[in-house]
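A selection of the complex's chains, in situ.
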Amino acid sequence: MAKTAAAIKKLMPMFDRVLVLRAEAVTKTKGGIVIPEKSQGKVLHGTVVAVGPGARNQNGEIVPPQVAVGDNVLLPEYGGTKVEIEENKEYHLFRETDILAKLEM
Amino acid sequence: MAKTAAAIKKLMPMFDRVLVLRAEAVTKTKGGIVIPEKSQGKVLHGTVVAVGPGARNQNGEIVPPQVAVGDNVLLPEYGGTKVEIEENKEYHLFRETDILAKLEM
Amino acid sequence: MAKTAAAIKKLMPMFDRVLVLRAEAVTKTKGGIVIPEKSQGKVLHGTVVAVGPGARNQNGEIVPPQVAVGDNVLLPEYGGTKVEIEENKEYHLFRETDILAKLEM
Amino acid sequence: MAKTAAAIKKLMPMFDRVLVLRAEAVTKTKGGIVIPEKSQGKVLHGTVVAVGPGARNQNGEIVPPQVAVGDNVLLPEYGGTKVEIEENKEYHLFRETDILAKLEM
């Protein structure tokens, strides 16, 4: 965590990269029973916290992205780059085209 | 199932992704005899329940998709991403170009 | 066979996909002698029974296909996706560009 | 041979495919001595007997081929699809771009 995290005030993704804060795993049932970690499943959705200006098309022009800060998004199981910004928070950078869907929750 | 499912009210696929609800396997013959799971075969068709705005072409323009909500579609045996939205329902995200055919049933 | 088949009334291939009904293997010689299955060879031609609207070019425009329903076509030995529509009939979906030739028979 | 062959009256290659009748191996020396099969070498030239309308370019337009029926052509050692049309004749389908050269003989 110490690596890069301490000093980062703001992260501006390059091109079509999108910074997503992964939702936290549900660790207790509604009734309050602790769910063993193995049964919690991998959390595959999160909230967009930063968006790059967009990828370049083949002419070198910027193509604006289709997600915005605050969007709830469905994430692929694999891919993305973990970024260590804040302790105990899972930040990941995804290419816009890897994001599967937007969610209303 | 618990992971993402509980809270999702609406899922809007990104780009040319299509959300398909797979048809349920036939588990009994018309005569009422239970078909053993092994003999049921893999269900390879389903109903489109959500469609993205379309992929971008090489100029970054959106190309409208050729399937619509409610279409019955023939699915490839492999590919697609399983999405857990509702218990006992098989939702999958496919790229539009992976869908083999539309079906009238 | 039971899987998808029973209910399909019509299959409309997506993009440049072409539905081909493979010709039946010759199982007897003209003289009436039964040819052992091993010697029958793989049947590599068939009849086009449905054609998609065409693939998209790089601008997202539809390119009309060059085969039509009723065409006799020569098929590649590998490739194509088997589709179960009718019992004892071999239906396959091919991309238009995988079809080797049209045949006059 | 029986497979597809018997009934084919005409074969029209799709896109940029070219049907080539491979030249027969020289099985005797000029002096009449039989050359053992092992020493005959692989025949790598033949005569074009049918040409498709041409491949599509990236805009979906047909690009006319650069070989014509009757051309003697040099063939690559690998590639091409064997087609069974006539007994004891070696017909192969090649993409136009796989043909190495035209020959004057």
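Per-chain numbering from 1; labels A, B, C and D assigned in written order.
Here, contacts are C-beta pairs under 8 Å (C-beta built on N, C-alpha and C of every residue); 3 or more make two chains touch, one makes a residue touch a chain.
Worth saying up front: this structure is predicted, and the values here are computed from it rather than measured.
Student: Assuming the complex is a homo-oligomer with 4 chains given explicitly, what is its full copy count?
Tutor: Total copy number for the complex in this file: 7.
Note that in this section only the chains that are shown with their structure count from here on.
Student: At what distance in angstrom does the C-alpha mean of chain B lie from that of chain A?
Tutor: It comes to 24 Å between the two C-alpha centres.
Student: How big is the gap, in whole Å, between where the Cα atoms of chain B centre and where those of chain D centre?
Tutor: The computed centroid separation for chain B versus chain D comes out at 44 Å.
Student: If I count partner chains per residue in chain D, which residues reach a count of at least 2?
Tutor: Where chain D is concerned, no single residue meets two or more other chains.
Student: Given the complex with chain B, which residues does chain A contribute to the contact?
Tutor: Residue list for chain A touching chain B: 26, 35, 40-45, 57-59, 61, 63, 66-67, 74, 76-77, 96-97, 99-105.
Student: Flag every residue of chain C that touches chain B in the complex, lowest number first.
Tutor: Spelled out, the residues of chain C in touch with chain B are 2-4, 7-15, 17, 19, 50, 52-53, 56, 58-60, 81, 83, 93.
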